[in-house]
Structures are given as C-alpha cells and as structure tokens.
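A single protein chain has been removed from this complex, and every other one stays in its place.
For reference, chains read A and B in written order, and residue numbers begin at 1 within each chain.
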Amino acid sequence: MDDWKANARAFWTLATPGTIWLVIFFLIPLGYLLALSFSEKAVIDGQVSVNDYTYFTGIANYLRSLNPDIISIFIRTLWWSALATAACLLIGYPIAFLICFLPERSRPLALLMIVLPFWINLLIRTYALKSVMGTRGVINTVIGWVGIGPIDMLGTTPAVIFGLVYVFLPFMILPLYSTIERLDKSYLEASLDLGATQFQTFRKVTLPLTMPGIITGVILVFIPCLGMFLISDELGGTTSWMIGNVIQAQFGASNDWPFGSALSFVLMLLTIIVLVLQWAYQRKSKGVGAG
Amino acid sequence: MAEPIVSVRNVSRRYPGGVTAVDNVSVDIMQNEFFALLGPSGCGKTTLLRMISGLDTPSEGHIFIGGEDMAFTPPNKRPTNMVFQSYAVFPHMTVADNVAYGLKVTGVAADEIKRRVGEALEQVKLSHLADRKPDQMSGGQRQRVALARALVKRPKVLLLDEPLSALDAKLRDDMRLELTRLQQEVGITFIIVTHDQDEALSMATRIAVMEKGAIRQLATPAELYEQPTSRFVADFIGKVNLFEADVVSQKGKAVICNAKGLGKMNLTSDKACGAKVTIAVRPEKLKLARVAPKAEGLVKTEAKVRDVGYFGDWSEVVADMPNGQPVSVNVQNDKRDGNTGLKRGDKVWITWAPSDSLVLTE
Partner (left out) sequence: MAQQLKPGTGPLEFGNRRWLQSLFAATIFVLYLPILVLIAFSFNEQNRGGVWKGFTLENYPKAWNNQSIFDAMVNSLTIAVITTLVATVIGTMVAVMMWRFRFPMKPAYEAAMGLPIVIPEICMGVALLLFFNASGIMNFFSHLIWPLNLSTIIIAHIAFCFPFVAIVVRSRLVGFNKQLEEASRDLGANEWQTFTQVLVPYMKPGIIAGALLAFTLSLDDFVITFFTSGPETVTFPVKIYSMVKTGVKYEVNAASTVLIIITIVATVLAMKLQSPEKAGH
C-alpha cells in the first residue's frame, strides 16, 4: 500500500468523484436534515407557513419525540425488530448449518433457493404476502376447505412480525452460512472425540466460534427492521405503526417536516448505538475470523 | 497370549458411487504397541483410523476396543482419543482450558481437573504457557497442547493422524523422540497414520502397510525392510532395485530364475513361484568395482554410470545395465576425500551375493 503522496495525481483522480458524490448528495443532505430538526415552520402574518421555515429555533422537535405516544412507538419498533431478528436467528441458524453439511455439489443450489426470494423486489414480495394472507387469499381458501375460518390475518401484529421475518430471513442466513462454512470441522470432531455430546459441542465450540457471523446477521436484520415502514403499512393496521410509519407521515399527510427530521435523527442515533455496540463486542473477542 | 486392545474384524467402508476406501480389513493391535498404518494417500489408512475413533463408521464389520464391539458407538463414548493432523486446538480457549475440556464435559470434579491438567502440561513441557491462547503459539507448541489434551483423558488408545507432517525437519526429529518417550512413559497404545516411511520405521513397533484399502503386509520395521512380500511394499519402503525374471524351475525352496540382463540365478523362496517373479535387491547390498570381480557365485553385471548423487556420508550411484535398466547402488563415502571418484560415463561392475536377493511373487 502506498502513501497517497507517492502518486498524488492518481490518488486525486480516483478519489474525487466518489468523495464529491458522498459529500454533496449524502453528507450535506444529512446536515440539512439535522438543521431542519432544530427548526420550525415559519409563522408569517399569523399563519403557519406550509413551505417556509425558521431555522434553529431550538430543540422543540426533539422534545416532542419524547412524548409518550412517540416513545411507545419507538419501544414497539425496537421490540418488534428484536422479535423478528430472534425469529430469523432461530430459523436461519439451523438452515445455514444444514446447507454447510450438504454434499459439496448441492450447496450452491440450496443457497440459491434460499437467496432468490431476497433478490425479488420488496414491494412485490409484500404484495404477494398480502394477497396470500387476505381474507380471500390462498391460506383462507385452503383452510376453508376443511371448514375453518376465514381468519383475519392482516392488520395484526403477528402479520407484521411474520412479514418482517419473511423479508429478512435471507439476510440472516447468508452471513451465518459464510461463517459456519469457514469453521474448521475438525474442531467439532475434536470436541466429540474428547467426550462431549452434540449439544455440549454446539454450546461450547460451535456457538462461540460462529459468533461473528451471528452478530453480522443480527445487525443486517435488526437495523433495517428499525427503519421499516412498508411492512407495517401493508400488513398491519393503524395500531401497528412503527417509527418508520410516523416519519413517513410527517413527510406526507401530516406535513411536519421538521418533526420528521428530528425523528429521523433519533432513528439514526439508535442505529449508530447498535453499530457501536457491535464494534465494541468485536474488538473484545475473537471468533473464526473477522466475519 | 494377551487379548488385543483393538481388534478390527472384516471392516469395509464403501461409499455411494462404488468407491471402496477400506476393503475387508482385519488387524489386531496389542496393548502398549506403537502401531503404524503406513501407505500412500488414498490407501484407506486415515479412514480406518477414523473408524477406530468413531468419527466414521464401517459399512460392515466389527471393531472391538477393549473387548467390546464399538463399531457403531459414538466417538464421545469410546476409550480412544485422537490428535488431529491440524491439531484442532480450540482457538477461543487458553491452553489450560483446552486441556481441561475433555474432563469438564464429562463431569470430572474441579480440583481433580486442575491436578490432572497440571500433570499433563508438565508431561509435554508446556506448564509455562498454560494461560496462552493458541494463536500466539507455534505449530509445534500447539501439537503438544493437542497431545496433552488427549492424554489427560487417559484413553486406552491414542490415535495420531500424520503427527509429524506439518513440522519442519529439526522439529520433526525432536518430536519423533518425544513421541516414543511419551508412549513408553505413559504406557498406552499409540496408533499413528502416516505416508512417511521414515516416521513409521523409526517410531513404530509394528507397521501395517496399506494399499487401495487393504493391508499388504503387517510386520516389524526390520522385517518390512529386509523381507518385503510384494513389489509394492519393497518399493514403498526404502529404495529397491527390481528385476523381472522367468522361473526356470523350482524344487521346494530352491528356485532357479533367469533374470533379464543378469542370467541364471539360484535363489530361495518360501512360496510357490509360478512362471514369473520379481527379484528385489536393496541398493546398500550391491558392490561397485572398476574391474570385473573374480569371485565365484556372485551375481554380476557391467554398467555405465549415469548419475552420482552426493549425500554427505554416502552417495547414490545410478548406472545403466547394457539392456538399459538403471541400477541404484549406495556407496559409503568412507575414503578420506569422501568421494566415489566416479563420473558420468564411467564403466563399472556391479556385484552382489545371490542370498541378498529377494524373490517376490506379487
């Protein structure tokens, strides 16, 4: 690796486009978001303006986000994201494990089958899920044949959680597969040889050594879940709002952009806290390799 | 006659697709032996070792360990322990925790664990590294952790998979002595798997030479070297010169052969020889001379030197017979100038006593 000064011309040529894009179309907009979060709608001639703002009026928007309704939505969002992540982990780990122990030639195919839905448009998948779960959807039609139902599945909390798991499961399986695959199987053999049961081997050897993959998978599911609004919008009802829905509403019907900005920033803060926790954990321990 | 500690009876391992890794093998291994499974890669030696350990099971057959058929017993329930080729020392545990692992998972009391781990580390001279993590240790040190970890369990049989292959030359010599000392000190049966005949010859009390899933010969190192019973074993162990010969006649043990390029030879063989045999002679049994030897009864041939390989205390001279067959002769460099004085193109005479030849029927 060379020092940048060794070839300054090449360095600047390569660095400039990406850096400009990042600064102008990412960092500056974020800066503006931050600025707006400390601002309010301008009051002109006694009327609250629709499009003008008075900037840097204070932390009123952040204080508003501390009100109990909003806090409860934040908590609900964190809780549902945690549930969805846990479900993805409980289902995803055994599946990743299984794929790793399939014969060499079957593995790419099995992986492809799991990952393919992930590559299909989120909207399409959500719409497909919605139509299957609807009162006249496939599920209710089938159980109708045995005389049950119809069950009202949409608009409920389980529907949203199921939707989250449905969408994010492949995100969990991929990093898990990658880590488990790289695990030297002779560690497991050594453990059994030394007298441990399968369960002991899993708890004392497999789990600690695959922890980096678990952490990566958890991050890849938990963080996007936090910002989700589509799933709760389509599959849930008005009682199933996540923080994403609240933010979206501020930029839509409620038309309160400063408040929406503040909420977005709180969400980003939550995200960064989670990432910092992960980074701190990684520095403390060593697993099968850095992920 | 003592009972064998491990008795393999008619064990086969077949895979879907028609591959047979181990083909109807039977072998008895006695207590306190240092036993070696030797052979080229793919001969089934590692598969057999793994079946003894429980990490693999036979398609059919019995494996008696300590008198009990354990062919299908899970590995954690067998009185065997293995030292893996990659050592498989747990990277997320310290040396002491690694060695204690096997005791912890089987519910041994904490103070006894501490005592036995201390003893085991003493035995492999790693007490000073008890709190180290494996990634901060050398390959040789990790191997000793693996050894201590297995030995602390006091298994009836210790299995070692290619124990010296990952070590450099100097370390290999040290480890070879270490392992032999350890085996005698601890007094348990060692079974090693190796493709390196030096390893097997120098450490083992008995060796089973395997090829293509079957045992070709089971004998002590000296017997294998001096009395191989097949071309394969003669060629695999040490260097050997092989000559094709037609059998002229056989009366009991006396066999008269006509070897290509060597003429008539009177040899002995314990087996019925059939029409063709291979005559094997070790290179150190041959003598080189500049002039035709006058002694009677010796096998002799002229040859032209093709190459001289210098190895310090000895040299290997490869010379071609008139019919083109190369012959390899080991010459001690016992002269003051340590040199055979031979060079490419020189004409020499090679002689040996017929009794130094072996008749191989397979």
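Heads up, the rule we're going with is that contacts are C-beta pairs under 8 Å (C-beta built on N, C-alpha and C of every residue); 3 or more make two chains touch, one makes a residue touch a chain.
This structure is a prediction, so every number in the text was calculated from the model and none was measured.
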Shown chains touched by the chain that is not drawn here: A, B
Among A:I124, A:I151 or A:L277, the residue in touch with the chain that has been omitted: A:I124
Positions on chain A where the hidden chain makes contact: 1-4, 6-7, 10-11, 13-15, 17-18, 21-22, 25-30, 32-33, 36, 91, 94-95, 97-103, 108, 110, 112-117, 119-125, 127-132, 134, 136-138, 141, 166, 169, 185, 188-189, 192, 198, 223-224, 226-227, 229-230, 234, 244, 247-248, 251, 257, 260-261, 264-265, 267-268, 271, 275
Interface residues of chain B (partner: the chain not displayed): 13-15, 50, 54-60, 71-75, 77
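We adopt the following convention: only the chains that are shown with their structure count from here on.
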Inter-chain centre distance, chain A versus chain B - centres from mean C-alpha coordinates, in Å: 57
Of all residues in chain B, those that touch chain A in their complex: 53-55, 74-76, 80-82, 84, 86, 88, 90-92, 101-102, 105-106, 135, 146, 149-150, 153
Sites on chain A touched by chain B in the complex: 184, 186-187, 189-197, 200, 204-205, 208-209, 285-288
